[in-house]
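Removed from the display is one protein chain of the complex; every other protein chain stays in position.
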Amino acid sequence: MDLKNSLETYFDRLWPLCRSLTGEGYRRSLDILSEVMPMERLKFESGRRVLDWIVPKEWIARDAYLIDPNGVKRADFKSNNLHLVGYSIPFNGTLNLSDLRPHLHSIPAQPDAIPYVISYYTEAWGLCMTHRELQSLPEGDYQVVVDTELTDGHVEVGEAVLPGSTDREIFFSTNLCHPSLANNELSGPLVMAFLYDRIASLPNRRFSYRFVVAPETIGAVCYLSVRGDHLKQRMDAGFQMTCIGDRGHFTYKLSRRGDTLADRAARLVLRDMGPHEIIPFDPLGSDERQYCSPGFDLPFGSLMRTRYMRYPEYHTSLDNKDFISFEAMTGSIDAYFGMVCALENNVRWRGTVLDGEPQMGRRGLYITNGTPQGKQDRDRAKFWVLNLADGANDLMHIAERSGQPLKTLISVSAELRTAGLLREE
Amino acid sequence: MDLKNSLETYFDRLWPLCRSLTGEGYRRSLDILSEVMPMERLKFESGRRVLDWIVPKEWIARDAYLIDPNGVKRADFKSNNLHLVGYSIPFNGTLNLSDLRPHLHSIPAQPDAIPYVISYYTEAWGLCMTHRELQSLPEGDYQVVVDTELTDGHVEVGEAVLPGSTDREIFFSTNLCHPSLANNELSGPLVMAFLYDRIASLPNRRFSYRFVVAPETIGAVCYLSVRGDHLKQRMDAGFQMTCIGDRGHFTYKLSRRGDTLADRAARLVLRDMGPHEIIPFDPLGSDERQYCSPGFDLPFGSLMRTRYMRYPEYHTSLDNKDFISFEAMTGSIDAYFGMVCALENNVRWRGTVLDGEPQMGRRGLYITNGTPQGKQDRDRAKFWVLNLADGANDLMHIAERSGQPLKTLISVSAELRTAGLLREE
Partner (left out) sequence: MDLKNSLETYFDRLWPLCRSLTGEGYRRSLDILSEVMPMERLKFESGRRVLDWIVPKEWIARDAYLIDPNGVKRADFKSNNLHLVGYSIPFNGTLNLSDLRPHLHSIPAQPDAIPYVISYYTEAWGLCMTHRELQSLPEGDYQVVVDTELTDGHVEVGEAVLPGSTDREIFFSTNLCHPSLANNELSGPLVMAFLYDRIASLPNRRFSYRFVVAPETIGAVCYLSVRGDHLKQRMDAGFQMTCIGDRGHFTYKLSRRGDTLADRAARLVLRDMGPHEIIPFDPLGSDERQYCSPGFDLPFGSLMRTRYMRYPEYHTSLDNKDFISFEAMTGSIDAYFGMVCALENNVRWRGTVLDGEPQMGRRGLYITNGTPQGKQDRDRAKFWVLNLADGANDLMHIAERSGQPLKTLISVSAELRTAGLLREE
């Protein structure tokens, strides 16, 4: 089965599950992803203090709906789990329409979209529907069923590690806490799982690779409470994977420091891939908020396609299978894998001939015929590597300064090393 | 009486006085300003060596005019003190028109303006008139009266200090040596006096504030000769106040170093106030020439509206009450006071939770409902402060990096401190 089909198959299995920060839907989703990327589970019990946070109760959502005055069932959780406000407390009773209204959510500007609403840290219940439906509700008494429960349980974090030959690490993080939403967020875990698969088959890895699936914010806080020191000591580059499945061009959000290895790798790979956008760090967003908090300040950026909050389907029922593209997702895996290659090959080369150029012709390393127009791109890349390989510059610097494609520089470096003109510093 | 009316009242009293580097008009002007901003007088006697300069003689101008061949009085000093070239030496005699001409000044391109001309350091006499009048002068003999005197006296500098809780100082400097000219220069001393008034009522000042009124160039040189070392040790930011009363947008001229606290405060305050212009330092201009001379090199910039030499009314009789706006002057006081607030609040905060975000919801510090579009500007500012409050960044840096309004950052910092999430580093 090809990659696109595999992505779609897993998407279809994950789509209907009702995920949240905690609970069965989340656990079942981790199970499915573990078929591709086997994960350990880290568990954090309700009430536990993690850094500045307190782990919330586990939320169980069994059913939720309205029966309108005409006996019609509406906002049926079982038909679309977005109908129920996330972390709703239980409620069972009859309300007339005006008393019910404060509990109903819709988006007037998008009358056919069901909004995604949560109430994690305020105790409340609510139901979501399209604005068109909301406006058509008849006056009268409504039977309300919100069959939920908040109970002691766990926040769970899935973790996978692919070891390399050194103790330096590359880190990938994604979220799994949204219910039936496609780009934000099933695209992230799907891209991660199949990136894992590709890196697993990469021979002679210098770096170790760490993959984390967690509910947004609280999951990252939990994870940092046990792995924060490790990451500070080991991580050379990390990336948040979110909103990575739509048809838009790539967007990279810089780390807090803005010039880390993660940022440099992303800039170079995107530069060579075509139109894209680099945006500065800001302290809102996804789990970069935690990984780039001032106490950790990790080399951690975020590669997206169309970023959160910048597409109208965001956090509505319109962020569905139609909105994403499995073709685009394979391109996202390519981009992430490009950054892996950039990092793996980021050697500080040192030329064996530094005084004057090495005599390339004598070694059969290029064709000189007196017409410099004929210089091949490959030859040009060789001269850049040789000129800048003074032991102080890593290969990314050479790519940054020369403007030559990173892939070409990686390839000619190997050739020059074989010819005895480069050695690793 | 409101601020605008106060400014106008003092303007009207100061306007007719014949000021110069020295003399009665200058002293009387200092007296009037002292009603709002009580000043000490520093006196420097004629002939005294101050730094590289020699204090000039005091100039007394009693009267000056022409009687034309038809008996008409022209260029009457008593009707407009611009008719007499500043520092004219005395002359009494009869000249025919062609002998008189070299002593007459006008502006052909502005035929209705009387130019402002001075001859401080060359002994000469002269009279100024509109070009229209100059061209209409009949041939014949003119009686010339220039009743002036150059005599030993003093250059005087007015100085006021508002103490604060630390020995660090903010410094304001302005000039008072021009006769009846409005934007350049009565706007400067007027804005200073009423800024003094506002700062005087600011509780818990960290900084001390120093205000200096002096004749241009020689006054600054005199002042530096006695306070230069003090300013080098104490001044954190200083500003020249000139051309600050017209209706144009703000112009800030950077200090010699270009990145001082003065420059940063001005950039931020103007950024938040709308269209404005930042111009680089150059060694021409007003008293920044002295305060930014290489031996002092103080953190001293200049906040103006339309800068000197950039408006056609500059140094002519058209720089009068019609040209300025007391409304604009109150805005100028606001801008200066904004810089004072920026400096007073430029704390290096340190978060009490640095590892991961603090749990804001638990503390009631913001509303989280899963729709990040709903993040209030105030919430955004809080996240910026918390993310950058690592003890290394001052609040101006946070404003510079985040783009958030400085006022909002000051306000949320206070709230976060009260909540126990920040402490002063």
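First chain written, first letter: the chains are A and B, and each begins at residue 1.
Here is the rule we go by: a contact is a pair of C-beta atoms (placed from the backbone, for glycine too) under 8 Å apart; a residue touches a chain by one contact, two chains touch by 3 or more.
These figures come from a predicted structure and were not determined experimentally.
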| item | value |
| --- | --- |
| Identified contact with the non-displayed chain, of B:Y26, B:F77, B:F194 or B:Y308 | B:Y308 |
| Among B:L104, B:I118 or B:L186, the residue in touch with the chain that has been omitted | B:I118 |
| Sole contact to the chain not displayed, among B:K78, B:R289, B:R348 or B:R417 | B:R289 |
| Contact set of subunit B toward the excluded chain (per top definition) | 51-54, 86, 115-122, 217, 220-221, 224-225, 228, 256, 282-284, 289-290, 292-297, 308-309, 315 |
| Touch list for subunit A against the chain that is not drawn | 351, 353-359, 361-362, 368-373, 375, 380, 383-384, 386-390, 402 |
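What we mean here is this: only the chains that are shown with their structure count from here on.
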| item | value |
| --- | --- |
| Separation of subunit A from subunit B, taking each centre as the mean of its C-alpha atoms, in whole Å | 54 |
